[in-house]
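The complex appears here minus one protein chain, its other protein chains still in place.
Chains: A, B and C, in written order; residue numbering restarts at 1 for each.
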Amino acid sequence: MKNPPATAREILIVTIARLLHGTRHVAVGAASPIPAAGAMLARALAETAGEPRLRISILGSVKHNFFTNGSTELFDCAGQGRIDAFFLGGGQIDGAGNVNLIGVGAYPEMKVRWPGSFGSAYLYFTIPRVILFREEHTSRVMVEKVDFISAPGTSAEGVYRKGGPYALLTGRGLFMFDKDKPGFRLESLHPGQTLEQMHEATGFAFDHAEKPAETAPPDETTLALLRGRVLEELGETYPDFAAGFRTETLGVEPKEVTT
Amino acid sequence: MKNPPATAREILIVTIARLLHGTRHVAVGAASPIPAAGAMLARALAETAGEPRLRISILGSVKHNFFTNGSTELFDCAGQGRIDAFFLGGGQIDGAGNVNLIGVGAYPEMKVRWPGSFGSAYLYFTIPRVILFREEHTSRVMVEKVDFISAPGTSAEGVYRKGGPYALLTGRGLFMFDKDKPGFRLESLHPGQTLEQMHEATGFAFDHAEKPAETAPPDETTLALLRGRVLEELGETYPDFAAGFRTETLGVEPKEVTT
Amino acid sequence: MQDDLDRLAAHVKSGMRVAVPVDYGGVPMALTRRLITRGDVTDLHLICVPTGGLQVDMLIGAGMVTTVETSAVSLGEAGGAPRFNDAVRSGRIRILDATCPAIHAGLLAAQKAVPFMPIRGLLGSDIQANRADWQVMDNPLSEGADPIVLIPAIHPDVAVFHAPMADRAGNVWIGRRRELAAMAYAARTTLVTVERIVETDLMADELTAAGTLPALYVTDVALAERGAWPHGLWGNYDPDSTELRRYAAAAKTAAGFAAYMAETESEIA
Partner (left out) sequence: MQDDLDRLAAHVKSGMRVAVPVDYGGVPMALTRRLITRGDVTDLHLICVPTGGLQVDMLIGAGMVTTVETSAVSLGEAGGAPRFNDAVRSGRIRILDATCPAIHAGLLAAQKAVPFMPIRGLLGSDIQANRADWQVMDNPLSEGADPIVLIPAIHPDVAVFHAPMADRAGNVWIGRRRELAAMAYAARTTLVTVERIVETDLMADELTAAGTLPALYVTDVALAERGAWPHGLWGNYDPDSTELRRYAAAAKTAAGFAAYMAETESEIA
């Protein structure tokens, strides 16, 4: 029996694993099962390929917590250059890679207030591969200019900056960030997406090939690894997510990607 | 049977206990049994008098170690104003309260090199009652001007300074520091010492009464406390010192103070 | 009748700067509810170390807060913090938005008794642009221009948190959650509630001592079983997500918040 084809979620996880290739230490936010799954898949793939071990820190988790110096250690560790990749979301993300986690409208008495900037204004400066990850890709999220810069995408010459945006991954596609431009270039459209839809859903201009590639689905080995070992590892930290994932993948009302 | 009178060492310990009266937290260097004994006596006296508890941190000791954040915590704690008193020695001490823990001669290739300044250049600025304690009182120790300032006795106006010299206690007598002058004033001569001897042994000028007082011996209760409970507590950290002390006090070749 | 929680609560006075922990790091909810029930404190300046949750939302809902300095306030999986969001939108509280390591840096400056700590990052953010108290200067150790932000020391009047255990001498076991120690080092008064009080000396055994905040920094301790509920306490119990969601739904309006507080008060206080 052949495996069912990759779901939309699996495409995201596999894409994240690709973006993490070659990293040694990845930090993942507390409630981020898809980035965590991507990191776990990257770790499993690295192990299979005999590459150096990938360390995954999941913030707020006791089991995947490599830290013993309180909540400041993540930031110290990032500053020391010991974290290669991290994920940032964003209530708004603009074409210059600026991220807004504060709210909509004029600061401070905003129309909509979100929780706050967390560590973004530091980690965006210190971690080389920051992957902007937001499943919702609409023109209210992907805006021309954010209402508030929690963390800027680029910095003026002379400003100490070791890190920044590396890629933007959404439910519609994958963009890579070009810090010299600065701006995003569409790398691939997820299966089922069109360039026209992408333009419509995106408030900022972006570079793209005339006919953008489609985000590649995983090969059989990778998919097996994801649905086996990785799903099991994921279940230890995100039991609800893993259970839902299993249902989705193995058949009840499958929201499968049409490839 | 009446207790034998106080020895020279006991006079030092009792004087230290007096200087510590009213403090809440005293830090003592690693190899400083006499200051430690003074602090333990002050603690016992405070307890007897129903005064607030005196905390004693003995550096390098496991048992009397109130710290759990590594060797930086003593300094942080002092900076926070949580340590009221501390003891400093000094290869040289001068009349301005400057302390030299580095050596004799021209720095850096000195004629005599001592270990180094340890934390003096910080603790002298942050702990209100720093007691300069050195049993040897000769003109090679008590100099007009130190060859190297490990820690200055006073600071220029506008310099952040919460602490500094409070008293100078030696084998010959007790001085109090006047930071406005700045300089030392002889408070009392230990039993058997004369003002003339004191001038001869001291390289710096100091204020004094025409007929300086004699350092007061302890009363019977204090002496009993010292020879009982305090000596027992001291033995837990400084067994050799406590044993020697016991011998000295209880009779074999007693070096008693003639009162 | 006055009990241990009242004795702790009495240290908190109107106008004070109160440091509170992150939602998974030992939130003293029982003490917070007691403060609200007593009703004698207003004008608090909360410092979230480095983010806040239910505790912050409730204190704001109860009208006890004037200023919040934080990197975020939310109810985690249960969504946004309704009373916080409402108060910010309406301008009823002053918000000092920060980023996590900047709050840690401010506390560290207080711990080290220095006026400021330098920090990388932040430049070009609107966080920085809105913090007049943070200064930018050129790194004096660099030859070229090298702008860097200085975070002034944060000196809380009071730090409050909940921990697994304390001993009779007031030593508190905090394990790896060393930001709780950082709060205590920086604060003038530190109030701790614990799940249990042990009869051993936490400092006597090197294994427990390694995770212990010494009594030296602890003003007072009170027993409060399940004292972080409905937040969780690491190694002891998980967050009660049903209760957090129940609160999130109720507190969408001021009236709903009041009803929730009246209804659940007796359970705890």
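The rule is short, and it goes like this: a contact is a pair of C-beta atoms (placed from the backbone, for glycine too) under 8 Å apart; a residue touches a chain by one contact, two chains touch by 3 or more.
As the structure is a computational prediction, the values presented were derived from the model and not from experiment.
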item	value
Visible contact partners (per top-of-document touch definition) of the missing chain	A, B, C
Contact with the hidden chain (one of C:Ser14, C:Gln135, C:Thr200 or C:Thr253)	C:Gln135
From B:Arg53, B:Lys111 or B:Lys211, residue that would touch the chain that is not displayed	B:Lys111
Selected from B:Ala151, B:Met198 or B:Ala242 as touching the chain missing from the view	B:Ala151
Residue in contact with the excluded chain [from C:Cys100, C:Ala209, C:Ala224 or C:Ala251]	C:Ala209
Given B:Thr48, B:Thr72 or B:Thr221, the one touching the chain that is not displayed	B:Thr72
Chain not shown, touching residues in subunit B	30-31, 60, 62, 65, 67-72, 75, 79, 101-103, 107-126, 148-152, 155-156, 158-160
Touching residues on subunit C - with respect to the absent chain	105, 108, 112-120, 135, 137, 139-142, 146, 148, 150, 152, 174-176, 206-211, 234-235
Contacts of subunit A with the absent chain, listed as residue ranges	25, 55, 62, 65-69, 76-77, 79-82, 126
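FYI, only the chains that are shown with their structure count from here on.
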item	value
Chain separated most widely from subunit C, comparing mean CA positions	B
Geometric centre distance via CA averages, subunit B-subunit A, whole Å	61
For subunit B paired with subunit C, centre-to-centre distance based on mean C-alpha positions, whole Å	41
Gap in Å, rounded to a whole number, between the CA centres of subunit C and subunit A	30
Two or more partner chains touched - positions in subunit B	none
Of all residues in subunit C, the ones touching two or more other chains	181
